[in-house]
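What you see is the complex with one protein chain gone and the rest in place.
After this line comes chain A, so read on.
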Amino acid sequence: MQPNLTHLRQLEAESIHIIREVAASFERPVMLYSIGKDSSVLLHLARKAFYPAPPPFPLMHVDTTWKFREMIEFRDRMAAEYGFDLIVHINQDGVERGIGPFTHGSSLHTDVMKTESLKQALNKYKFDAAFGGARRDEEKARAKERVFSFRTETHRWDPKNQRPELWDIYNARINKGESIRAFPISNWTELDIWQYIYLEQIPIVPLYYSAKRPVVERDGMLIMVDDDRMPLKPGEKPEMKSVRFRTLGCYPLTGAVESEAATLPEIIQEMLLTRSSERQGRMIDHDQAGSMEKKKQEGYF
């Protein structure tokens, strides 16, 4: 029996409802734009939510200065094409201290250039609500997070003291200095995201598609040599391999997978036939068990 609304249309409508609710309930909302595929979907949904008007909030990218070059190109191209208001924030303090993943390790780098930087930006612009593209299927700690996730004045998340969230009614009340992180695509899975990108022909960063790229193998991960800041260890030599990325972040921390999938259907096909989850390519989860939960408590998205 043909459904009245397919699962993607239901997910889409739920997300639009959430986006409108945030825009209507807060004084200074912002959409965090990470340039990844989930962000692309989020941006697309925001455009749908307010059509024919443009989204009534700016986009903000927290740049660690270690993103893939193609991500930055894509970001600037999208901003120009859609004419949205883009804020790029870089933790200048971290830059001056020369913080980077190669010199200081993934943990400190993420902490300073991502988590701290995000807090800086939210404080600087006094945003009281920030959209994020997190999904509940990504990680166990996220499975329990609310759609409207309350943050204290110091941006902390308290998993044991979350507001109950019933039906489609979201509690948007906060005191001055507190904020809400809103996750409109909470209920989407990775497969939903890809199917929707395919269905709606949403532009994504070319790094998701397979191409010959220079990589070295390190700690079991294929790291792309995206620029000359990457110090090569003795004996390491970049090799051209057909690789693509299932998730995008700082290039030194993001593992590539060997793949021939060069179109969306091929990517989806590969995803369904292989059996490793997308966050495997992210170093940040491997540090210790429950590490995402810890990072989230400290204010990471």
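Note that in this section contacts are C-beta pairs under 8 Å (C-beta built on N, C-alpha and C of every residue); 3 or more make two chains touch, one makes a residue touch a chain; residues count from 1.
Going forward, contacts and distances are computed from a predicted model.
Not shown: a single chain whose UniProt protein name, out of "histidine kinase", "ATP synthase epsilon chain", "Multifunctional fusion protein" or "Acyl carrier protein", is "Multifunctional fusion protein".
Against the chain not displayed here, chain A makes contact via residues 1-13, 16-17, 20-21, 23-24, 47-54, 136-137, 140-141, 143-144, 159-160, 162-169, 171, 173-175, 186-187, 189, 191-192, 195, 198-199, 265-266, 268-269, 272-273, 275-277, 280, 289-290, 293.
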